[in-house]
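One structure, as structure tokens, below. Some questions next.
The complex appears here without one of its protein chains, the remainder shown in place.
The first chain written gets the first letter, and so on, giving A and B; residue counts start at 1 in each chain.
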Amino acid sequence: MTFAEIQSRAKAEWAALEHGDKPRILIGSATCGRAAGAKAVLEATNAALAQHNLEANITEVGCIGPCYAEPLMDIIKPGRPRICYSQVTPEIVPWLIEDYIINDNPHSDLALGTIGDGSLDGIPRLFDLPMLKPQVRIALRNCGTIDPEEINQYIARDGYRGLVRALSMTPEEVIEEIKKSGLRGRGGAGFPTGMKWEFCRKSPGTVKYIICNADEGDPGAFMDRSLLEGDPHAVLEGMLISAYAIGATEGYIYIRAEYPLAIDRLKIALRQMTEYELLGDNILGSGLNFHLKIKEGAGAFVCGEETALMASIEGKRGMPRSRPPFPAQSGLWGKPTNINNVETWANVSAIMLRGTAWYASYGSDKNKGTKTFALAGKINRTGLIEVPLGISLKEIVYDIGDGIPDGKRFKAVQTGGPSGGCLPASQLERPVDYESLTEAGSIMGSGGMVVIDEDTCIVDVARYFLAFTQSESCGKCVPCRLGTKQMLNILENICQGKGKVEDIDLLLKVSQQIKAGSLCALGGTAPNPVLTTIRYFQDEYEAHIKEKRCPALVCPELISYYILADKCQGCGICLRACPTEAITGGKRMVHVIDQSKCNKCSTCLNVCPDRFGAVVKVSGEEIKVPKKPVPITVSKPDTYTQR
Amino acid sequence: MTETELKERLTEVLTHYTGQKNELIPVLQAAQEQFGYLPAEVMQEIARFLRISESTVYGVSTFYAQFKFQPTGKKKVRLCRGTACHVRGVSRILDEVEKQLGIKPGETTSDLEYSLETIACFGSCALAPVMVVGNNVYGRMTPKKVAPILDGTEQ
Partner (left out) sequence: METIKLTINGVEVKVNRGTTVLEAAQAANIYIPTLCADPDLEPYGSCRLCVVEIEKIRGLPTACTTPATNGMVVHTETPAVNEVRRTSVDLLIANHPMDCLTCRQNQQCELQQVTAHLGITERRFPRTDQAFPVDTSNPFFDLDRNYCILCAKCVRTCDEITGINAIDLAFRGYSARVATFGDKPLIESTCKSCGECMVRCPVAALTPKETRRPIHEVKTTCPYCGVGCQMYLGIKDGQVITVRGDRDNEVNGGHLCVKGRFGIAEFVHHPERLTNPQIRKNGKLAETTWDRALDEAAARLGQYAPNEVAVIASAKCTNEENYVLQKLGRAVLGTQNIDHCARL
């Protein structure tokens, strides 16, 4: 079968699906959707359809982005617009089936928005919503819309046409096209992709490799997982284009074992590509030979580093080595090797399909195109987003993310994971691009964006990241192995109130030397979370050190819980709940916490009825309370008597 | 498990591989899938199969967090220590799980029912804090949800 035949059949199938007479139901079943209960929703849908003897085409799709509203379920009735419903539970499913599919009441109260053509009164268009309006979907173009386990659906939406176009050009022309698009590596460092390919193309040698880095290790990042779970072919097509441009005949996808669903979907995708002769020898009759294998990571963050990743594929300890030689000269098994990240390749397939001018029309001068981000932490609308580069942090946090929950104050946004930094409110106007984030002391990174509010201790965040890099350091070079350990020790001391005034200077100094002296980027960027937090939140460090006070009331050694004598009603709930038996009291007695027994677990504060609000958490101050339980002297609050 | 049984099961695992050095990590993963952990005899047999030294097998297997050297429980309870989970209070979930199971991360209950681990990040950050039991991912966890999930009565 020629590609044209494959394509026309796929398009016909897709048209039949879109314009068929059966309702279609799309359920967001990426890992996050499943974590929110998508599988139960699927079961409930099947049950409800069976109950009413209804037929529908159910598709498990990837993530469309608004994870905060998951589980998501889209219903497309013939002749009606596609409606996306949010927070769908198995209880809601039968209503939706009955009310909308049978009785034509679209339940606008449960709908998040409509997608695509047509509109319905009372339901906004999904892509007009504040979360989605600023977004441009290039890498995520098919996520949430197609069945990731069906190659035909990808092909129906012009998939693999970029490859066909590339094969009609010379490899040099393809590289030139990628260079012109301005695409930069989406793994974090932002090296121009076309240039990287060119180095590898020009390296002498007949055997060359390409590797897809899907070892998304940054805590707080899930862009690559979502992309592979939602649209694996977009990435694989990019790899084929790159293989042709570079002259590689073999490739690997190095993916973390923590992503079983993405691995399954990749395996299915590779099988389908082989069936369509999009993989193997003489791809689409072009003479291009390319074979692709999946290698599962085994739990080592450092393997996201190129040379460590290659060592791991070779079956060795994932320890980076010095460059030169660069992978483009001597990589996997000593052969020229090109490594790109998942998202980079999803952009490549889009660029080859729609051209460089179109791609370069998004983004800013030196930062073309879009970037996906995983928006998480203390933010209202968590999820997966894709925005043009150059958008401000503020737009992401407040327009797309809808700000901080529970009326709390924004403290910082953490970008770039353990290699990045915490940027405060004063930096919110900053455009999101490679240079600007670096200038602010952070990095673009792979796209993790974790929002931190006033209840998060910034020193604890720095300590958290150092604990992470320290435990993930491979141990090869001295600055990283021992330097992160020293830094972690200092930060732990500060969090425990044992910090010294000179610690801040020591941290700054060691940070500089670890950055300058480490063998690879793990050590070279490990101090960034510390450097940015000192740069923007030095007062919070000083509060810990000088006043032994944790302003965010987080560090256990620096906080105390007290029961206020004028609020306690002697109900005994806290006493019974306290795991360390630190609370004494009695009927109609003011309860008292024995500070020497308290383990700061916060249970008393959580269980004390809101209407009493008798337990307080403080840091750096002592509250005057009775030493022993005393009889209650204050009157009962109204709420208590009413009950 | 008797020694012969162990050998037979390992031989079965090894039939899927050709014996090249670069297969070490996949072979270790498959062996761990089979035995739940990597017994010393299994690692030694793998070294012979791939014609590499035993110390290399030990060096590689101890480098990667995935590999375990002690029997693990039937149900693996894994908590995410990612950034989003950290700022959204996964430590309180961890405390609750530790209390319910009576074990710390890296440990297994004496009846070999449960193992507890923490994982760098599951990539389900939007639903933080996240707990995984077996292959089931539970998002937006609260301490109260822990017990019902562990004893299988969750709704």
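To be clear about the criterion, a contact is a pair of C-beta atoms (placed from the backbone, for glycine too) under 8 Å apart; a residue touches a chain by one contact, two chains touch by 3 or more.
All values reported here derive from a predicted model rather than from experimental measurement.
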Inset, instruction - Just name the one of A:139, A:178, A:300 or A:375 that touches the chain not displayed here. - result: A:300
Inset, instruction - Could you tell me which of A:108, A:489 or A:599 touches the chain that is not displayed? - result: A:489
Legend entry - Of A:479, A:499 or A:629, the one touching the omitted chain in the full complex: A:479
Legend entry - Absent-chain contact - pick from A:286, A:471 or A:584: A:471
Inset, instruction - Just the residue numbers, please: which parts of chain A touch the chain that's not shown? - result: 300, 302, 317, 319, 321-322, 324, 470-479, 481-486, 489, 510, 512-514, 516-519
Inset, instruction - Identify the residues of chain B touching the omitted chain, counting contacts across the whole complex. - result: 40, 43-44, 47, 52-59, 62-63
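Keep this in mind: only the chains that are shown with their structure count from here on.
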Legend entry - chain B partner contacts - residues on chain A that touch it in the complex: 31-32, 34-36, 67-68, 70, 216-222, 225-226, 257-260, 295-301, 312-319, 374-378, 382-384, 414, 417, 448, 450, 452, 456, 461, 464-465, 468, 472, 474, 579, 601-602
Inset, instruction - Using the touch rule from the top, collect the residues of chain B that touch chain A in their complex. - result: 21-26, 28-29, 50, 59-60, 63-67, 81-88, 92, 95, 99, 119-128, 130, 135, 137-140
